[in-house]
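A protein chain is absent from this complex, but the other protein chains hold their places.
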Amino acid sequence: MTTALFVVLAVISVVAGALVFRVDSMARATFLLLLSFLAVAGLVLMTGLQYLGVVIVLMMVIEMVVMAVFMIMYMMNPAGLMPMSMFHNTRGSAVIAATTFVALAGGALLVDWPVRGGAPAPDLTMALGESLMSGQMLTMMTLGVTLFATIVGTVVLAAGRGRYDRLGDELDAPESDDRDRGGVGR
Amino acid sequence: MDLRNALLRVAARRPHVLIIGGIGTDRLRARVEHEVDRRHWTNAMAPADTDVLVVIGHPGPELRAVVDDVWATVPAPRARLDVRNEHEVTTALDDAVTVLQDLPAQRAGAPRDGLRWDRPSDPSGAHDHHDAHDDDTSHEQDTGHEDHDGGHHHGGDMELPGGLAMADLGEDRDGLALDQLHVPLGPVLPEWPSGLVVDVVLQGDVIHEARSRFVDLDDLDATERLPDAARALDSAARVLALACWEGPSARARGLRDALLFGGSSTARVLEELDDLRRRVRRSRLLRWMLRSGEAGRSELLEALDDKLLSARAAAAGGGGEAPVAIDLAALDARLVGAEFAAARLIVAVADPLPQPARTRPTEQEGAS
């Protein structure tokens, strides 16, 4: 039963991943990738890491939808009217993909895996939290702040109009001259 | 078979009704809407959601083409009615139920090869007429707007599977190069002025260019208009419905019907009108929603309030000022740069009277 489930999920994840490059619609490609990720999340769940598995589902759904929107954003051609090739730099990427696959698969098969010592913690979610937040607290905090700073920085760099454009150099304009108003403030 | 009949009968008990009419059908439309509401039926939002298609008045050739296109996309069981005057409304709707329940007729009449809608703009359906122009020149004498079709940039569009047009590229209001889609809005859209079509160029859901016109303007002089009070209420009801405030919208519509068809005393109508106006003015959320421009001012909300106020004045018997007729060029200018939801509200507030379209299409009004 477990093996069958594993095989099914593994096949789905690989096949869906491969199909990403066979379909000619960006939407289908995106959601095939999502299917692949969901199968991987299923595999993670099978290891008993409930929290991680569910978080992968959560993040990947949001991520893929946002990605779909970004890929197709402002392209008001619903349902992928224009069949388009999903390939760029075909040869280079084929080489990279093959090399990575061989390296990873070879590693997985050839490494002399250690025998498990000890038993899993009774509450894996708790154990995960503790291992992340006790020993690696500083790492995680730095990581979080760095990621957040990256997001903010990207938005600042990408925004065409900042607050000084909207509200004047002293930020004292009573009203911005935005065309569309947000829900708060000026 | 019996079970199917029974199912059909239950399903037909509360049909969704889509009303299509050209210019000058406002009173008839109000009558049909009134009857639909009285029966606790529902007004359909789009052809897909329609059981009964009611064509009111005498649609001209362009609108008739649109109606045929819309009808082709209405799923069975379905009924199509032509209502030419107010006396026919009740019996026509009764007949519709009979038609909806008639299994053999529904089977025979169902679109066979699956329902197909065709261009991206579908709920309006007006685009097909453009095709008619392209394919069949004999159509061209019937309307006065060939210049639009000719001047419209279909050139350079790539032909795609299904005969669809590829979007072309252009600068948006922020200076980014984005896809542009040419879509006609109307004449079949919920809460849309009768007979109006706005040909827009969309980028995302922002309107880049707009050109409005009325379909089938031939008998403009014979066009019947609603009395001022009813017209103002009709327009206010549309604005409220587009703000998805269904209760007050239905109340405004009910007041319109009371003014048009009687049913309650003027004093009571005035009282309810005051009540409605108070609610609209007091809603902070509506103010927040409709706010635009400076210092919390809301042009839309003020326009809405004006409508209710003028409706009151007219209903009370005072002369009331005649509604300010907005011309189509001004409407087009307002629409450029507006986001879709805002654009719908702008059209509903403007509520233009039937008038000939601009003769010379001004290009690049969006570039300003």
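Things worth noting here:
Each chain gets a letter, A and B, in the order it is written, and its residues are counted from 1.
Criterion: a residue touches a chain if its C-beta (ideal position, glycine included) is under 8 Å from a C-beta of that chain, and two chains touch if they have at least 3 such contacts.
By our rule, contacts and distances are computed from a predicted model.
When the unshown chain is looked up in UniProt, the name that turns up among "ABC transporter ATP-binding protein", "Transport permease protein", "Arabinogalactan endo-beta-1,4-galactanase" or "NADH-quinone oxidoreductase subunit H" is "NADH-quinone oxidoreductase subunit H". Among A:Thr90, A:Thr125, A:Thr139 or A:Thr154, only A:Thr125 touches the chain that is left out of the view. Considering the whole complex, the residue from B:Leu28, B:Ala79, B:Leu181 or B:Ala230 that touches the absent chain is B:Leu181.
The chain omitted from view is touched by exactly one of B:Ala105, B:Ala250, B:Leu270 or B:Ala313, namely B:Ala250. Although one chain is not displayed, chain B still touches it through residues 4, 7-8, 10-16, 37, 40, 45-46, 48-49, 51, 73, 75-77, 110-111, 114-123, 160-164, 181, 183, 189-191, 202, 204-205, 240-251, 254, 272, 283, 285-286, 288-289, 291, 339-342, 344-345.
Residues 25, 27-28, 31, 34, 50-51, 54-55, 57-58, 61-62, 64-66, 68-69, 72, 76, 78-81, 123-125, 180-185 are the ones on chain A that touch the missing chain.
Please note the rule applied: only the chains that are shown with their structure count from here on.
Inter-chain spacing, taken between the CA centroids of chain A and chain B, is 42 Å.
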